[in-house]
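Once you've had a glance at the structure underneath, I'll fire off some questions.
In this view, the complex is presented without one of its protein chains, the others remaining in place.
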Amino acid sequence: MANPIVVKNLTKIFGKGSKKALKLLDQGKSKREILEETGATVGVNRANFAVESGEIFVIMGLSGSGKSTLLRMLNRLIEPTAGQVLIDGEDLVSMSAEKLREVRRKKISMVFQKFALLPHRSVLSNVEFGLEVQGIPSEERKQKALKALSLVGLENWAESYPDQLSGGMQQRVGLARALANDPEILLMDEAFSALDPLIRKDMQDELLDLQQNMHKTIIFITHDLDEALRIGDRIALMRDGEIVQIGTPEEILRNPANEYVERFVEDVNRVKVLTAEAVMQKGESIVLGKDGPRVALKIMRDKGIPTLVLMDRHRHFKGMISAEQAKKAVEAGLSLEDVMEDEIIQIEKNTPLQEILNQMAQMDSTYPAVVLDENKRVLGIVGRGAILDALAGQGGDEG
Amino acid sequence: MANPIVVKNLTKIFGKGSKKALKLLDQGKSKREILEETGATVGVNRANFAVESGEIFVIMGLSGSGKSTLLRMLNRLIEPTAGQVLIDGEDLVSMSAEKLREVRRKKISMVFQKFALLPHRSVLSNVEFGLEVQGIPSEERKQKALKALSLVGLENWAESYPDQLSGGMQQRVGLARALANDPEILLMDEAFSALDPLIRKDMQDELLDLQQNMHKTIIFITHDLDEALRIGDRIALMRDGEIVQIGTPEEILRNPANEYVERFVEDVNRVKVLTAEAVMQKGESIVLGKDGPRVALKIMRDKGIPTLVLMDRHRHFKGMISAEQAKKAVEAGLSLEDVMEDEIIQIEKNTPLQEILNQMAQMDSTYPAVVLDENKRVLGIVGRGAILDALAGQGGDEG
Amino acid sequence: MNLPRLPVAEWVDALVKWLQTYFAPFFALISGIIEPTTRFFERLLTTLPPIYMIILLTLLVWLFSRFRIALFTLLGFLFIVHLGLWSASVETLALVLTSTLLSVIIGIPLGLWAGRSERVKKILFPVLDLMQTMPAFVYLIPAVFFFALGPVPAVIASVIFAMPPTIRMTSLGLRQVAEELKEVAHAFGATSWQRLMKVEIPLAKSTILAGINQTIMLSLSMVVISSMIGAGGLGNKVLNAISRLQVGKGFEAGLAIVIIAIVLDRVTQNMGKVTKKDERHASRLGRWRNWLAGAIGLVLVGLSVLAYNPIGDNDKQVKLTYVNWDSEVASTHVVKKVLEKQGYQVELIETEAGPMWAGVASGSADAHVAAWLPATSKSYADRYKGQYEDLGVNLRDTYLGLVVPKYVSIQSIEDLNANKGRFEGKIIGIEPGSGIMQSTEKALKEYGLDFQLVAGSDKAMTASLDKAYQQKKWIVITGWEPHWKFNKYELKFLKDPKKIYSTGENIHTIARKGLKEEKPEVYRILDRFYWTKKDMGEVMLKIQEGKTPDQAAEEWIREHPEKVKQWTQ
Partner (left out) sequence: MNLPRLPVAEWVDALVKWLQTYFAPFFALISGIIEPTTRFFERLLTTLPPIYMIILLTLLVWLFSRFRIALFTLLGFLFIVHLGLWSASVETLALVLTSTLLSVIIGIPLGLWAGRSERVKKILFPVLDLMQTMPAFVYLIPAVFFFALGPVPAVIASVIFAMPPTIRMTSLGLRQVAEELKEVAHAFGATSWQRLMKVEIPLAKSTILAGINQTIMLSLSMVVISSMIGAGGLGNKVLNAISRLQVGKGFEAGLAIVIIAIVLDRVTQNMGKVTKKDERHASRLGRWRNWLAGAIGLVLVGLSVLAYNPIGDNDKQVKLTYVNWDSEVASTHVVKKVLEKQGYQVELIETEAGPMWAGVASGSADAHVAAWLPATSKSYADRYKGQYEDLGVNLRDTYLGLVVPKYVSIQSIEDLNANKGRFEGKIIGIEPGSGIMQSTEKALKEYGLDFQLVAGSDKAMTASLDKAYQQKKWIVITGWEPHWKFNKYELKFLKDPKKIYSTGENIHTIARKGLKEEKPEVYRILDRFYWTKKDMGEVMLKIQEGKTPDQAAEEWIREHPEKVKQWTQ
């Protein structure tokens, strides 16, 4: 499927003299220089990206970096100064007002930072708003709204009013409102920033759960890196209106594009963010039934590694063996099967380090964890050293 | 020195019927029950703690948990319903208005969440405020204020007005204002919550720097656990007006008093927070010149440990030795000095794990790090396993 | 500044004339809207006896606000009734309601427009400044030129003065709607109209209501001024009291205004404050409230139907205007009753002298019977030269002099000295310093009377006269005509050969141009209306004895069928 959102050279300049400011931008002047020279504020500076279908695309940056401006240009709440926004291939910027309204009604919904519920309407009627605007008859409207409400677990609060709900519940209503007309794309502007830390975490979980079933394309703004890393499939980092870096959480953690990103990233709890994939090593292996302990010992010696992965012919994981055990087998004439350790921590590519650490602590074994794919085939191993290296901010080698 | 602040059974009940509510509190009713029964809100429920001189005492909790109420009772901005606040042994609650004013002028200063600078006064004159109120003559006032400003690095902005400064600078002014009359105690109510993440980190560092020189007693409120852990000597966790747990960051991380604290704590970046002290193990040692390689080997075999610390007669650290090396020395008839590894990571008790990890990654040695006191005497060792265990949320044994 | 003076005044006068000439139909249209509205409110509020109406209003207030306000309404309005100011209050209420309604109908759309468009705001707001700072007095007279005397120009003036807050606050309310909530509307693809109706207006509601509240207050503050152009009501009571220097009376009427103001203020303020939450709360309070609302609604609809009395045949309507002098009250009410007997609906407009003349001249009133010519009313008569018809004298020659009962057998002041004993050497006067006392002092001198002039008061004199009259004792008093005592007692003026006492003017009847053609019968009756000081005095006497002017006129007509027949035949 094609990219539902493609942004090309999207630029917003606030204030007068935007023509001149555009020219200065092309000359590579900075936001501050342009402000001083023309009095115009650069909101967003030639943003380029494409969002994939079903992806959560996070935009983050400090206050004033242009996140909201960029997001609002995606449904033209803010009129871009230059550039294109292609929604399913159609350019939003040159669209007629009529057409634009249609897109906003059907394809793009938005969730707001301060919930932006209409205080004079009940929860149900707030959720109905988007449908009402489309002129959908009242019965159908109500049904759809109730469905959306039940998605966020608030079907029992339909008749309440926003001021009777807690912050988290209010934002759920905001989410239900956005989901009610079943849009392809969700725009979320710091949707969870106004919430308390614990509630915020709950909401993030809930969003991820929802996303599992709904597969919306979500553009999510935050200025909280933890949040970005937690929910983002990809992250775009903005500074002074420019997109400084786009990448997966791991790419950004491992290869910060510049010092700004680095500072952002330095405090991150990598144990939570990094996954097995990021730190796993190839892990030498031999095939059971084909090679014996001697071969194993030789490989370990040659390569200078303490353990070896054992698998069957289909590369299915069977167990591991250490040099010591192999020596013991050679000495005692046992087969690899007899001496191999099969109580090995088995993890997947996207298991976070935290999880691996917890398992390791429980097992109290010296063997590394082994990374398997869904068919139990071996992808690599994760040793303690690799984890510690990753935590030191060095990152592991790709498996 | 005695505790500058001792809080005993401090309770605040908002609204009418506080008498009845107090009684219900004693019967162990919950905040919600009391609200329903009497209409009174429990702000703070029988808080008890003592703050040590020169300590940063952090109060944290979710919104509405009573942090601000508690803090404001410490200088009686909010009149307590019951209980005592002893400032240097004197009960603030029963103090005359005159005396109270004196305490506020001389002993306790406050820093506010939204800076609370007076917009109609220049930066200098804002900082002078507390002195002006005391009736200090204008020249002296100015001098003191300028000194306070230079403490926070804003001496060049004295003539500016608050609205010309960025948020971080404004809060520095707030800090300078609080410091200007050289109080013993600083109360800080979410002083950094309104700041952007990067600036916030800078301010935390600055506060810690300042504290190094000034040794104020600081009560600091935050709802951000990372911040609490970063700057707090001790942390009090509040929930629904009650103090749920008080302890050092590590105590709280390791032994959360209940599920609420646990949830709070679960996302913490332990690598940043935990220090060597928290994970170090005793580490067997032998004295160089007294014992030889054979003794070393024996000890290692007996205790089943891979390495041994070597020190001189004064317990000064000299190096480490592995079983392998010891064996080699025995075989080759070398002394321990000849084979011992002296390129060992040397750390202090309060070195954070992150730092240790970074050093380990650089050294790429298999030896654990050694923890020394300021006289280079050995306190214990920190091995990789211990770190990994700590990160898994298990904590290490006390050395 | 030796520039030629800008003829601003002349321009304005020309403009007024021009508008008067060419926009008459337009103004008539406006009148045609406002007048029935005011009348409707007035009738609506008088369909029930005061007590019942007040209970109904109290319930209504309760429905829209809180119990305390309702209680205040009940007590306040009962107090007004107690002061005898209910019907005046109803007129005032009708006026205020009409002005408010009009201000809302015009002001809210303008405010919405200005709330949406910066340019409209820039143009509109200076005009509002002008409307609010230009003294109402300035446009009061043009208002009379353009519209009929009475409630219409009063409403227009009130609207000019009171509408700006509604416009300003509506615009402000719209601008205050949180940007995020407007974005919600945009983001969900609402049209401009949907945004207005579903988001902006509901959210601006309380600000808009605050504007309406101010508008109500301001239009109440116009009540006194607008009664100068015949709007009637409490303002009239205040003005009357003040022009007679009756501070207490004025205060009573003022108090009634204050009560109405406070009720209207609290109710609208409360409506502005009511949040959804309260409404929810209210609805939870029980169904009885809904029942009450339904009941009041039904009653109101019923009353409205009653009140919606189609405006009668215009040919059968007559408007008389008058100033509130004893004599004019008497004559005007008599004429009114006479015309009513002929099947006309007669509306009386009490006003100041200026507007009274302007009203007839502009044709908005049919006639008045209060032209004191040639002196008192000269300036008005001159001003409107040719814009009215003088139907001639309706009462001739007022008199001042010394008065004795008819049974006293002397005829002239000159005879007094000779009978000094029988009069006990006293002339009973009234308040010292009044015109007639001064004349009498002069008379004492000129006629060389050896009498003592006893100063006192009108009341004291009447008391003395009454006492003497009962006992057929001789007494001489200062007197003037027309006055009711000439009707109560048989009295006569002593001859005044030295002409010390002045003789007065004649009172003329003034009709509008065109009345002759349009309502010939009315014109004929007015033209023939002529009576004597004695007649007028009888009516005044009845009023003085406590009858209402209407009752007095009614009775007098019953008692003088022959006179009336002369006028109407």
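By letter and in written order, the chains are A, B and C; residue numbering begins at 1 in each of them.
Convention: contacts are C-beta pairs under 8 Å (C-beta built on N, C-alpha and C of every residue); 3 or more make two chains touch, one makes a residue touch a chain.
Please read all numbers here as calculations on a predicted model, not as lab measurements.
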Next item on the list: Can you pull out the displayed chains that the omitted chain is in contact with?
Entry: B, C
Note to self: One chain isn't shown here. Among B:Pro4, B:Gly43, B:Gly130 or B:Pro368, which residue touches it?
What the structure shows: B:Gly130
Check: Looking at C:Leu74, C:Val90, C:Ile108 or C:Leu140, which makes contact with the chain not pictured?
Finding: C:Leu140
Checklist line | Touching the absent chain when the full complex is considered, from C:Lys385, C:Lys406 or C:Lys565 | finding: C:Lys385
Notebook entry, point to check: Which of C:Ile262, C:Ala293 or C:Leu453 sits in contact with the chain that's absent?
Noted result: C:Ile262
Margin query: Even though one chain is hidden, which residues of chain C still touch it in the full complex?
Written below: 1, 3, 5-6, 8-13, 16, 51, 78, 81-84, 129-130, 132-138, 140-142, 145, 217, 220-221, 223-224, 235, 238-239, 242-255, 257-258, 261-262, 265, 354, 358, 373-379, 381-386, 388, 390, 400, 430-439, 455, 457-458, 501-502, 504-505, 508
Checklist line | Interface with the undisplayed chain - residues on chain B | finding: 72, 75, 77, 100-106, 108-110, 112-114, 116, 118-120, 129-130, 132-134, 161, 163-164, 181, 187
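Assume only the chains that are shown with their structure count from here on.
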Checklist line | chain A and chain B: spacing of chain centres that average the CA atoms, whole Å | finding: 32
Notebook entry, point to check: Using the average of all C-alpha atoms in each chain as its centre, how far is it in Å between chain A and chain C?
Noted result: 77
Check: Once you find the CA centre of chain B and the CA centre of chain C, what distance in Å lies between them?
Finding: 80
